[in-house]
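The complex appears here minus one protein chain, its other protein chains still in place.
The block that comes next holds chain A.
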Amino acid sequence: VENVRLLDRLSSRRAVVGTLYLTATHVIFVENGSETRKETWVLHSQISSIEKQATTATGCPLLIRCKNFQVIQLVIPQERDCHDVYISLIRLARPVKYEELYCFSFNPKLDKEEREQGWKLVDLNEEYNRMGVPNSYWQISDVNRDYGVCDSYPTEVYVPKSATAHIIVGSSKFRSRRRFPALSYYCKGNNASICRSSQPLSGFSARCLEDEQMLQAIRKANPGSDFIYVVDTRPKLNAMANRAAGKGYENEDNYSNIKFQFIGIENIHVMRNSLQKMLEVCELKSPSMSDFLWGLENSGWLKHIKAIMDAGIFIAKAVAEEGVSVLVHCSDGWDRTAQVCSVASLLLDPYYRTMKGFMVLIEKDWVSFGHKFNHRYGNLDGDPKEISPVIDQFIECVWQLMEQFPCAFEFNERFLIHIQHHIYSCQFGNFLCNSQKERRELKIKERTYSLWAHLWKNRADYLNPLYRSDHSQTQGTLHPQIAPCNFLYKFWSGMYNRFEKGLHPRQSVTDYLMAVKEETQQLEEELEALQERLANLQKSQSGNNKVKNKQQDRSKQSGLYTSNNSLANTPQEYSNDLKSFPSRSPSQGDEDSALILTQDNLKSSDPDLSANSDQESGVEDLSCRSPSGGGCLPSEDSGKDSDEAVFLAG
């Protein structure tokens, strides 16, 4: 559709005109204009909702909201076209079959072996071995090898040595969705462990010998403690209400040597509404400080984040300081349980704070343990009541921790944002379906590519320059402050206002420091090479050696400079920033300054669009800045998904 206007969220004056394309996988908007043919690409799977608004004199507005928080406002001239686009998008954004998803057509031009290797990058068996199991207390069980015991669990689970198959099966019958207690994290240092399950089907008075034996087995697997904690991550009221439905929680009288604890985290419906309210705040036009703070508080979002974090802290403390094992569950053991177990693991074990370790953590506690990705994130069209930002909250907990402990994580904010992006994008097969069983049936590994391999390949973009494996923050357990700590939880504008460039610090400290680090490294390598050469020269007599080495050094150097120059010639991210900045000008929405802007200056060449104008952000040269003027890293948010640009252009 031609002559479509793409509005800036804040000011209709900032509209650009272009052409709208709908493909099988994307919505693409290409700006007219000879200088910039800026493209905005949106994957259908990212589309959360489409709103057709009332037709005005200027055309028919269409608002597209995405799961990665991008909001696109289009104005289509003809009502008929707008309607067609609307109907098409509704259909395209709600696939009914898995085969419709992008991951099945995405082709990064890798051969079969590379695809397989990609899937092998994260190996859970290796991970359990790294933890220290199997050992004298824990064994691997294949009782679920055909998903016969629990269809949302993986085929291989780790259970206490004294848990026989009979006990496991018996316990599974007493647990919601058959999700029996299984090992999530084992602490080599003191044998304490984190186990996870779903709620027991105890009702008001039901008992199950095998389930009680299962918890005994978990306790016995830790000789250092004579009790275990059982943590129910639901609010007490909800858990009690579940008893009326024949479910509920563990009675301390029936289970010997347990200490029961509620740590109330609200359910998926509350969280879905909370996010909704927060996004409404983000969509306010020219909000005052009060609008924003009240809106944010009203949504309750940060309160929920803190609740998840507090639960993780409690469990980490129990394991690391008290040496007591913990069994965690919620209702079905696939939402809050996953969040809380992974936060606790992250606090306990520095390995999960490395890039590889983090991928492993998600693979273990989310993918393998049957978190319902499809239902929660809407891969396929389904029940809207199942949608909830569960993993988004976990990812935000990680970001909050990164802000408190800037040296503790090997990866940076961009890594988290890209992972969240791809959970919804369905470009890779990792987060499809609801369980390992479903993924195997669909032959995901043979038909799609792994996100982990893709991220690993680009890991230079995701590194935290402040991370040092020998830093004190990267050793041992992290201890976030518990109280007072309200102020520690900040609004994550990098995620929820990700696409509004005008909001963020214009200059990326992370990228700059990475460039500095790289350059320092290169210089150190050169220094080494030169020192070697010097040593050689002192030994050697012949001039030939000299010439040869000199040539090698020069080629190495020119290699450096070439790559730097090619990056230095692509300032487009910042000029795009410049275009969007004026929407953030403090004078927007202010009627006096609105008058200012309609005077002569705007009628003639708008300084914003001129190629050399950097008055807006004042960062003309800094996109490619490094101490010696070379080297810069690509911005993660170019108009189209930078991942795809590379692959699809081929």
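In the analysis below, contacts are C-beta pairs under 8 Å (C-beta built on N, C-alpha and C of every residue); 3 or more make two chains touch, one makes a residue touch a chain; residues count from 1.
Convention: contacts and distances are computed from a predicted model.
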item: "Phosphatidylinositol-3,5-bisphosphate 3-phosphatase MTMR2", "MTMR9 protein", "Neuronal-specific septin-3" or "Small ribosomal subunit protein mS31" - which is the UniProt name of the missing chain; value: "MTMR9 protein"
item: Given A:Q53, A:Q78, A:T520 or A:N536, the one touching the chain that is not displayed; value: A:T520
item: Which residue of A:Q46, A:Q404 or A:N434 touches the chain not shown here; value: A:Q404
item: Residue ranges of chain A at the interface with the undisplayed chain; value: 282, 287-294, 296-297, 302-303, 306, 404-408, 465-466, 468, 471-473, 481, 483-484, 486-491, 493, 497, 502-507, 509, 512-513, 516-517, 520, 581, 584-587, 590, 592-593, 596, 599, 601, 607, 614-620, 622, 625
